[in-house]
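Rather than the whole complex, this shows some of its chains in their spots.
Which chain is which? They are A and B, in the order written, and residues in each are numbered from 1.
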Amino acid sequence: MKTNPGRFFEDFRLGETIRHATPRTVTTGDVALYTALYGPRFTVQSSDAFAKTIGYPASPLDDLLTFHVVFGKTVPDVSLNALANLGYAEGGFHRPVYPGETLSTVSEVIGLKESSNRQTGVVYVRSTGSDASGRTVLSYCRWVLVRKRDPEAKIAEEHVPQLAKVVNPADLAHALPPLDPAAYDNALAGSPHRFADYAVGEKIDHVDGMTVEEAEHQIATRLFQNTAKVHFDAVATKETKFGKRLIYGGHVISLARALSFNGLANAFAIGGINAGRHVAPLFAGDTVYAWSEVLETAELPGRSDIGALRLRTVATKNQACGAYPDKQGEGYDPSVILDLDYWAFIPR
Amino acid sequence: MKTNPGRFFEDFRLGETIRHATPRTVTTGDVALYTALYGPRFTVQSSDAFAKTIGYPASPLDDLLTFHVVFGKTVPDVSLNALANLGYAEGGFHRPVYPGETLSTVSEVIGLKESSNRQTGVVYVRSTGSDASGRTVLSYCRWVLVRKRDPEAKIAEEHVPQLAKVVNPADLAHALPPLDPAAYDNALAGSPHRFADYAVGEKIDHVDGMTVEEAEHQIATRLFQNTAKVHFDAVATKETKFGKRLIYGGHVISLARALSFNGLANAFAIGGINAGRHVAPLFAGDTVYAWSEVLETAELPGRSDIGALRLRTVATKNQACGAYPDKQGEGYDPSVILDLDYWAFIPR
């Protein structure tokens, strides 16, 4: 059998390490496409000149472009037979990535838990993206519900990992070079609001909406070399419960983050991902909106240049966010599609 | 309020200077996307080798890519609450832009005129795009009809600027290095027709048509970091008079210019924009055609290598241009969507 059927739940072994295929050299071509697909306007990532002025050697990639490239490689090995992407935790961006660097990904199986009906199980992996020198650029945990090939198959060893509810931003600030906040030009950056201007509990409606087309999410998902069939095959997905192509959850994260510029323009770098949940699916033709809440603010030891905001960004579909659609009873307002808890760094 | 609600008419002050956010480093990634979105074939912009042969250090960006990047930055400050983009004048491309350069934009408010119903007003700005060294690469005036927040608001000072009907191409030829017309290979450039072959009054039907998809104009408009909501939000635009997303007017300009290669292949550089008007809106699914008329031809002092053609390019939708659809009575043939008057440089 020369083709990859993907792993089923019983094919994973606790503690096993999977080296994923297709390392990828990221380029200014990827950066242009990322801009064209999501419309981010964070100035550090947009302007080499601006980035240099404040202390970077050049514009780094948008952190989520790095995330998608690292993530995409895991799909053929981890989630080809997944029924659902259940969550993220312990995400950390450890180094800025620049055009010309090559990213590769390794995953460790850190948890396995068979479902009670024995048809499926939850696989927990810690995926680590590295550059060509082997330096970690990104590490995160995710867990997915994966089909079993054979419901009767026995699982060698099960384990549910304890994952941190919140990562410590002080452990991630090293990803940013020392910055010169005085050289950081608010007008060019798009907002006068810096670290001290954000307060815990503050909610921000990001106002703008973005309608997604089939061509857009397919172009994006292929750019990331993510091969999940459900995003690309209109014939096969006719037989699924949705009856149509499903948009890659990461597409929603990037749209929400790009929309969040309107209100968080200076929070230009993502530090860590505390938690993330794809609450409901997105389909072509839907329009994405987002709002954010400031969950925490954190000063960082030894860093007088930047602070960290713990943000919860909620994305919705076909519903503007002026009323901050949120959790509702046991679940969520029906418009909510994403609930993401992350740290962003912002100049002081 | 951390989000940008956009300025309303009464928020502008005559003579005020607005430094726009998000400088942008343009790259070969942007060039590839521009080619993919519009299909230009002007050889100087397509081939580094060809560009070097005739006197450029490398292929410069398509002038309209520069235009869109410079223009996009003005949208959040100037036209977020605009009802219509009324016109352009005094446009000049002052320097070629090469991949790797960073563009930023400043606008000066040069005119304000409240509408008689006091609900809106016309804002005139002169926008200037510069590179990271502060050298002007593009300057143009545009005027837009902007909503008032409060119809009762008083306007401090009104003024309607006198703008030149035609810019002088001799003032703009410095944007082209001295070229070697003998090294300019007509076969590689796609046409034997040079400056002397075009006559005032000549009309050229550009023949080909290009149908526009939602994904295409959205990808383009985000590439330019243009944030006007009407281009992206299918839910919000349901409530507008068109009931759907509207295509960025600059998308039409770029399509018409790319189509004009078929008949104007050697007119590879835009010098200045004399006047431009978006006569009617374009929507996804429509097909764009174009024709051009030679309005003037101009020799350029001290330049035996190039001449200038003053061209009027008319774009239509869903109507081929064999019959040169044009002005009609007080208005235009219903197929016309763009009327653009500009100078192009062409080898002699």
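The criterion applied here is as follows: a contact is a pair of C-beta atoms (placed from the backbone, for glycine too) under 8 Å apart; a residue touches a chain by one contact, two chains touch by 3 or more.
None of the values given here were measured: they were computed from a predicted structure.
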item: Copy count for the complete homomeric assembly [2 present here]; value: 3
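One rule holds in what follows: only the chains that are shown with their structure count from here on.
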item: Subunit A-subunit B separation of Cα centroids, rounded to whole Å; value: 36
item: Residues of subunit A touching subunit B in the complex; value: 27-33, 35-39, 41-43, 46-50, 59, 187-191, 193, 197, 204-211, 213-216, 219, 262-265, 285, 287, 318, 320
item: Touch list for subunit B against partner subunit A, complex; value: 2-5, 19, 21-25, 27-30, 32-33, 76, 99-100, 102, 104, 132, 213-216, 218-220, 222-223, 225, 227, 229, 232-236, 245
